[in-house]
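Removed from the display is one protein chain of the complex; every other protein chain stays in position.
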Amino acid sequence: MDTNPVSLLGSAGLWVLWILTLIAFGVFAWRIYQLVGLLRKGRYEDRFDNLPQRAVHFLKHVLIQPRIFNERSIGLPHFLIFWGFVIYATCFNWALVRGLFPLLPVPYPDEVPIVGLFLELFSVLVLVSLAVALVRRLFFAPPHLHLSVDANLILALIGILMLSTVYGSAFRVVTEGGEFNAWAPFGSLLAKAFSEATPQTAHTMIAAAWWVHIITVLFFLVYLPYSKHLHLLASPFNVFFSNAATRPVGSLNIVGAKEDMTAGASKWEELTWKQMLAGFSCAECGRCDRSCPAATSGSALEPQQIVQKIKQHFVSVGLKPPNGTPKLIGDVIPAADLWTCTTCMACMNCCAVWNEQVPIIVTLRRHLVSQGEVDRTVQDMLGSLQRYGNSFAKSDRMRAKWVQTAGLKIKDARKEPVEYLWFVGDYASYDPRCVDITAKTAKVFAQAGLDFGLLYEAERNAGNDVRRIGEEGLFEMLKEKNQQAFAKAQFKQIVTTDPHTYNTLKNEYSWNGNGVAVKHYTEVLDEQIQAGKLPLKKKLTGRVTYHDPCYLGRYNGVYDAPRRILQALGAEVVEMPRHRDKSYCCGAGGGRIWMEDAEKVKERPSESRIREAVALENVPTFVVACPKDIAMFRDAIKTTGNEGKIVVKDIAELIAEAMEG
Amino acid sequence: MANTILILAEQLRGSLSDITFEMLGEGRKLANALGVPLYAALLGSEAASLAAKLGAADKVFVVDNASLNMAPANTTAAALKAVMDQAQAGLVLIGGTNVSMGVGAVLSAKANLPFVNYCRAIRADGGAVVLTSQLFGGKILTDVKLTDGKGIVSVYPGAFQADAGKSDKTPAIEKVEVSVEAPKVTFKKYIEPETGDVDITKQNVLIAVGRGIQDKGNVELAEELAATLGGAVCASRPVIDQGWLPLSRQVGKSGMTVKPRLYLALGISGAPEHWEGMQGSQCIVAVNTDPKAPIFDGAHYGIVGDALEFIPLLTDKVKARKG
Partner (left out) sequence: MNIFVLLKLVPDTVEELEIAGDGKSLEAEVLRFKQSDPDEHAVEQAILLKEKCSSKVTVVALESPEVDDALFTALAKGADRAVKLTGNLINAQSFAAAQMLANFLKPEGASLPADTLILLRGQSIDDLEGEIGPFLAELLGLPYVCVVTSVVPEGGSVTVMKEFAGGLRGEFAVPMPAVIGIQSAEKPPRYVPFAKIKAIQKTAKIETVDVTPPDSLTRFGVERMYKPEAVGRAQMLEGASEEVADKLVEVLAKNSLI
């Protein structure tokens, strides 16, 4: 199909094509220039490290997209639409260049039989995928999927592209005599319907299909950066620059920042460029919202909306500052929404474009904290941490009182060298519901022959949740105090009770290359059991279910150690529907444990979780590996009226039982 | 010179406060022990008519002067100093209440005498007077000995029985003319207590919630228990400051004084300011996670545990019992 001989409304086709192309690419380039300009106004952070690792991450998650498949109905269709798009985009550019330069000694892509076949095959696959996508949107839309006209328009445009390909092919078959052409199977089939058409008509129709195709693509090109399909341009970069490619997701450290980030962001320019890129990358698919315990329990927080609202805000304000610019926090995003996040990582764990919602929320919280806008209960807790180094407003001298109460003798790691420094944490040290379990854990450690010791009153809250509340300065202070205490103690490894503590010690503390391994007690005890060092006197029987703590599982990938322990004890582990990386947060994380419930709670996350466990057949034991879970779930059993049906036990309690014989 | 004992009779809006009788009762005992007379001072033009009720005193000095109505501490103290001189008083007892706070300190400066606050017990020791005061919210007690029996004492409300200070006798009354400088501070108006839905002073059963209640939502749990027991919910200051309950539900020094048949204190540690408002309750039951909470020192029944856990449990049990 040559553009030369074609005349559109009296103008030579070639000129029309040139003009349309220049306009479309011009508008596209201008828009991209604008958007990149906005990103450049954001704060700097270094995401250019470890390029090979990033490349691998990119290859896997852009080209294969395993996360798309975590929702089956749309997984394959999206995959096909994506690859269809890639192939079509390539061929389009090929066809366009050929059209713009008619003298080039190359054929059009659809004139190459093998390419034509591919285009046909994909256009049919994509059409089927589009049908699936459309039916899903219209009739089976999952909650939180953003049902915009925008999305439907794009589906329609893609449909037009595919149809124009098949029609073009059909009329080409007609011009060739209508015989079945193995390189154009669908075109041949369709050609039968047009067998009566004159060659003249067929030629015109080929031209029409070509122009429809090209004009649609050019329109698409202009429209794309103004629509949610910007994700198609931005998300590959987003995946490439994601933190997960190179470092643990459990770290909130910002690398290479040129400004002080302690006070967070109150304006869009105070976000980092990468945090802004999230908005361009979001495909509005709603996966994050569907997995979010806050959104599910009826709170106004929707991780997707946070990302989207930020984007809409900075695109409109950044390009054309209106009078009385709305405030990012307050007008655009209500502060109350930010406080309902439990930082459970469910959203980031399922985001197909690898957005980082939790750090954005924490960044905004930091601003609120810097202004002193914090819940009274959280204020009291932060005050207590400033003063006593624990969240219980108890004297730091009382931290190891449980040792005394239980009549134990435990080494003081500040006075004698130990293999393991046991970082007990606030809840396990102070909470009256937890101290008995802590004492049992100590006995299990001792019987397992572990050489361990404590920091006693020198231990401070590790600061994981303080940091996620947004009190960065206090986190730094606590970290510094702990590191001073570490420096005075002699140990080779650290074992923690609390997964939250575990996360920050492991991922956010600097160990100056000392090679200190930070382990959760389930990891250590698993090792001991595997090595045959734990004298188990009796086999436990019965079915149990295990709740993966967010900060152990999703944050740090520890899923198997606790399950191996349970199996070694003889228990049959029955999984809840939401387990391992799909585990459902208890609602305590990110400082939520100190906050009031939002006004309208449909069902607290912990209650939903207990109902999930109770629905399992004949499972009377709910096993946890986090002191906060003890508090949260024992409460939830009461509020859901499930006393007597299920009990919450720490995994250490079960081990102690098995060791007692 | 006789070292008499003088009491500042406290009154608010035309009626005498409990603290007045508490001081009269204890003052009477002390005066008898020391063998000195007990006097009362009644200040202000609205107060003169109340003198007859102060029969526990040997004599009532009345300063009938409108400038002393709702007067600030220094004006009151200046007038009281004049009465003190007139009565040849060595020991002056003043209520440690919001109404009288400040008077004692100023008087002690004017009279150049020691000022002892937070007094919970007074005894004669020969000619001396030994005062026991509480410090640190009741965690520590201290004894101070006034060897010459002279001093200004601020008496902790509720430390003594009010009934002991009520008498049918008619006291002698002496009017004292005092020139009172017009106070710089002017009283403008009363702000009435927020009229709540319930009057907690009239309830037989009160469910009191404190800081341990943790969040506003949990107040509902307490409401349910109160409904089951046929009472109302009240609170200590921290809960009111949070805005979880209206001011009309506050029990304690700045709030209401209540004397229900049952006072169930949930998550209340028992700070003296709170204790002051509910110590007269017939049966006090306290639930607190801290076994050392001071509330257990005064309650009739104590339960160490989490109030939040306990409330729904108790509600169910009571419902079951009632059938």
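Read from first to last, the chains carry the letters A and B; within each, the first residue is number 1.
Criterion: a contact is a pair of C-beta atoms (placed from the backbone, for glycine too) under 8 Å apart; a residue touches a chain by one contact, two chains touch by 3 or more.
Just so you know, these numbers come straight off a predicted model, no measurement behind them.
> Of B:20, B:154 or B:236, which sits in contact with the chain we cannot see?
If we include the chain that is not displayed, B:154 is the one touching it.
> In the whole complex, not just what's shown, which of B:133, B:218, B:236 or B:289 touches the removed chain?
Residue touching the chain left out of view: B:133.
> Specify the residue from the set B:99, B:124, B:164 or B:198 that touches the hidden chain.
B:99
> In the whole complex, what residues of subunit A lie against the chain that is missing from view?
Here the touching residues of subunit A are 262-263, 369-370, 372, 374, 376, 379, 382-383, 386-388, 393-395, 397, 471-474, 476-477.
> For review purposes, identify every residue of subunit B that touches the missing chain, sorted by number.
Contact residues on subunit B toward the absent chain are 12-13, 17, 70, 72-74, 77, 97-99, 101-106, 108-110, 114-118, 130, 133-146, 151, 154, 183-194, 201, 204-205, 229, 241-242, 247-248, 250, 253-257, 261-262, 282-286, 295-305, 309-310, 313-314, 317-318, 321-322.
Criterion: only the chains that are shown with their structure count from here on.
> Over in the complex, which subunit A residues touch subunit B? Could you list them?
376-377, 432-433, 596-597, 635, 638-639
> Considering only the defined contacts, which subunit B positions touch subunit A in the complex?
Going by the criterion above, the answer is residues 214-217, 242, 289, 306, 308-309, 312-313.
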